[in-house]
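Excluded from the complex is one protein chain; the other protein chains are retained at their positions.
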Amino acid sequence: MSDTVQTPTAEPGGSGIKTLEVQIWRGGAEGAFETFSVPRRDNQTVLDVVTEVQRHHVPDLAYRFACRVGVCGSCAMTVNGTPRWTCRTHVGKVAGDGKLSIAPLRNLPVIRDLVTDMGEFFDKWTKAGGKFTGTRSRAEPMAEVDPTSRARRNADAGIECINCAVCYSACDVVSWDKDYLGPAALNRAWTLLNDSRHAAQNETLAAATAHGGCGSCHTQGSCMRACPVGISPTRSIAGIKRMSLLDFLGMRRS
Amino acid sequence: MHVEHHQTDILILGTGGAGLFAALHAKQANPDLNVTLAVKGLLGKCGCTRMVQGGYNVALAAGDSIERHFMDSIEGGKWLPRQDLAWRLVTGAVERIRELENEVGCFFDRNPDGTLHQKAFAGQTFDRTVHKGDLTGIEIINRLMEQVLALDVDKLEEHRAIELVPAADGSGLAGVLLIDMRTGVYRFVQARAVLLATGGGPTMYRYHTPSGDKSCDGLAMALRLGLALRDMEMVQFHPTGLLGGPDTRMTGTVLEEGLRGAGGYLLNGAQERFMANYDPKGERATRDIVSRAIYAEMRAGRTTPMGGIYISMGHLGRDKVAKSFPGMVKRCADCGFDLAGGLVEVVPTAHYLMGGVEFEVDCSTAIPGLFAAGEDCGGVHGANRLGGNGVANSTVFGGIAGDSMAAFIAAGAPLRDPDKSVIDAGIARAERPFALKPGDLHGLRDRLSDTMWDDVGILRDATGLARGTEKLADHRAELAETGLSGSSRAFNLTWHDWLNLDSLLTASEVITASAQAREDSRGAHFREDFPETGNLDSTRYTRVRGDGAGRLTIDTVPVDFSIVRPGETILKDAATAAQ
Amino acid sequence: MSARRHRSYAAHLGHRLSGLALAVFLPLHFLALGLALEGADTFDRFLSFAELPLVKAAEWGLVVFLGLHLFFGLRLLVVEFLPWSSDADDRAGLIGWGTAGALVLGGIFLWGVI
Partner (left out) sequence: MTETRLFLLQRISALVLAPMVILHLVVILYATRAGLSAEAILARTGSTPLWPVFYALFVVAAAVHAPIGLRNILREWTPLSRGVTDWLSLGFGVVLLVLGLRAVWAVSGWAA
């Protein structure tokens, strides 16, 4: 059992493998894998492999990407069974044996081939209370916030989420319970609960603890291990749980 | 061909900083307006605003002033910016950054005393760049996206605009023709006001930084509609893009400028430092100088195995580098490169288009009903964009566009009947490749990017530009003969590659024509046959129009120094300005 | 799916299955104890039933399950309500200790029986 998925491999292509055997999902929810042979290169990400297949094998292969550097969260797919961002997953890290299987993300409806419909993921983001409400206007100066305060550090820890839905795809509760808001949405709620400028604290806490909220998370911990940018939704959700307990006991600081 | 029809009050093309801000402001002005957002990718998850690393320029701190920010922008732009636009940018940035913090919810980094931290960015006389770590764009776009998702707006995601459709009676814009990329269905959206916010993006160069969805579609559509594009020769190159070889999409992506600032070395293929031969500031010289120096080394053949140069950080101490630049180190490591201790191959990379559609301070254009904002627009930055002025530009003018469109509709803007022939022509253009024999589309794309890199790139001259023009004509002819295999239109990325190439070719032609017209060197544009900057007092900008049949007409227009003249300053404390 | 291949996920399953086993067992256990109402005789008969090897084995399993559920549950309470030392620290280390603890309980039980 390995808890680490993030250690980069220093050697990219030293394995001497010349071609990759690549299985790619074709079709919608009903579909099948198709196998392709793709040249192995030193500098090659999983997204490059998919691109190669589109350019040289199946021109109408559907996949999604935008930034190609790990900031837009558009390119996530299931790679050899694990959800990952593909633009920053070096082939050497996942296909030591020269075999790759690439499928769409789990837990989201498949549009076609490698593309999923992320609509529900963002609906849940909103549903979890993930929207800032301020008290000041654009005519006023900005709030002073102590950068070393515990709340600010909590918010910082979760804020750089790229909404790639890798965690959403890694979590079994999401597959078991369609109402579960999922790790990313709750992580965002947690950053707001730690944002001293956010006025709708009670609303966000209520949304994040309601049906499908933090109580549905069973601390499976797959999300925090899969998150490509090193965010720990598990920790954030635990934070909401703790806050809901304090709130229940009338001990929450506001 | 079947076309589905939609109607809306406001149609916004693109969901970068400009598009999202416009939606927000339009809805704030009048919550009853029907606002539709159409975007080539997913809402907020494409485009370059999300990719902003450095941050957002705004004069906030004591000691800084909007006048100073303005002078920096004008001088950085080599006196080419339209001054009323630049002034609107620097004044608007102050309000917009507060709006982003106080209303939208961006949580920018703080000083120990709780105030906003502002860092240094090259080419500025004051540390005024607001940021969130080194991933400022994620914070800005995610927060904007949340606000917009919570609004009652219509979303047309994975919809590609292919034609701006004028009214049949010529009175203005009627709407936009789009392709629903998921199904391949054509969709005409009729709107009282349309915002062009598709973000330009010089992705026709062999090495480029922008998001893969950007392919100058907006500029090509605007040109076909008859609008003028200005300053198109001004293509900004970032000196250090990652070089991973031709077959990886990582190639061209930015390695941040701070690496040089922190003391990183640039080494040529022989592993020798060379920057001192070009500029006394060495590696710390400005973007354009470093880019030109690297290009010169490359052209002289002193290159690395993959044809670039090296960046080396190891002498600063592996641990220190890993600690100061964790994001960059991890990004390189993910792709198999050791930035902290080893040598990483880099190359200058096309980053930003200063040029674009001519527009007014209120974001209106020459066509009633069509508004424009963000990187699609020209005139704000002149010959060079300061790092940190790009996202300020898209958010400031995006918001203004939202206000203007709401006001435009409140004043009684009609729904206009579309010119059907333009819709038909748009569909015919898009359908064309399906009727042709499959060809070497990706080879063609490589040829285009080589042409632009070699002949219309960092160092230009009349011979190269003439050669570039000829090759572009060949590429154009080749595209017109290159078809697609199969007939599936649903999520067919190869079809969209074809359409991307079509737009990129158009923009390339405009860039080349503009570069030929500018016979001096300034900012991002460098002519080896005219290495000097011309007389600033008689500065003119280039302006290109299409005739509708693929021919371009170009003229140059004197810059109106409406606020300050070359050699003068509006800084009260001119002594500090002189540094 | 290999996103599941880590200790915390295994602990989740272990905790759930042990909880389920306890939930099935507990009513039966109460039922049996309730037999005492009918007098010490029946209760003794129950206790001698409880001496059967198969029943002993089942009881052993339940002790281990109770131990597992206890220790894994305590870990969850620590994870959920006590501060974290780092983003990656979901106290996966406690899982091994908890398993060992449950096995020790099982050992003591066996030792008593044999």
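Each chain gets a letter, A, B and C, in the order it is written, and its residues are counted from 1.
In this section, a residue touches a chain if its C-beta (ideal position, glycine included) is under 8 Å from a C-beta of that chain, and two chains touch if they have at least 3 such contacts.
As the structure is a computational prediction, the values presented were derived from the model and not from experiment.
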Can you list the shown chains that the hidden chain touches? A, C
For the chain left out of this view, which of C:Leu22, C:Ala58 or C:Ala88 touches it? C:Leu22
It is residues of chain A that touch the chain not shown, namely 173, 176-177, 206, 209-216, 218, 241, 244-245, 248
Omitted-chain footprint on chain C covers residues 16, 19-20, 22-23, 26-27, 29-37, 40, 43-44, 46-47, 63, 66-67, 70, 73-74, 77, 80-81, 105, 108-109, 111-113
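Definition applied: only the chains that are shown with their structure count from here on.
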Whole-Å distance, C-alpha centre of chain A to that of chain C, is 34
Where the centres are mean C-alpha positions, what is the separation of chain B from chain C, in Å? 61
Roughly how far is chain A from chain B, going centre to centre by Cα mean, in whole Å? 28
Hey, what residues on chain C touch two or more of the other chains? none
For the chain C and chain A complex, residues of the former touching the latter: 1-10, 12, 16, 76, 79-81, 84, 87-90, 92
Touch list for chain A against partner chain C, complex: 1-3, 78, 80-83, 106, 157, 169-170, 172, 218-222, 224-226, 230-232, 234-235, 238, 241-242, 245
Taking the touch rule as given, give the residues of chain A at its contact with chain B in the complex, in rising order. 8-13, 41-45, 47-48, 51-52, 54-55, 59-74, 87-90, 92-93, 111-113, 115, 118, 122, 125-126, 130-148, 152, 155, 159-163, 188, 191-192, 195, 197-198
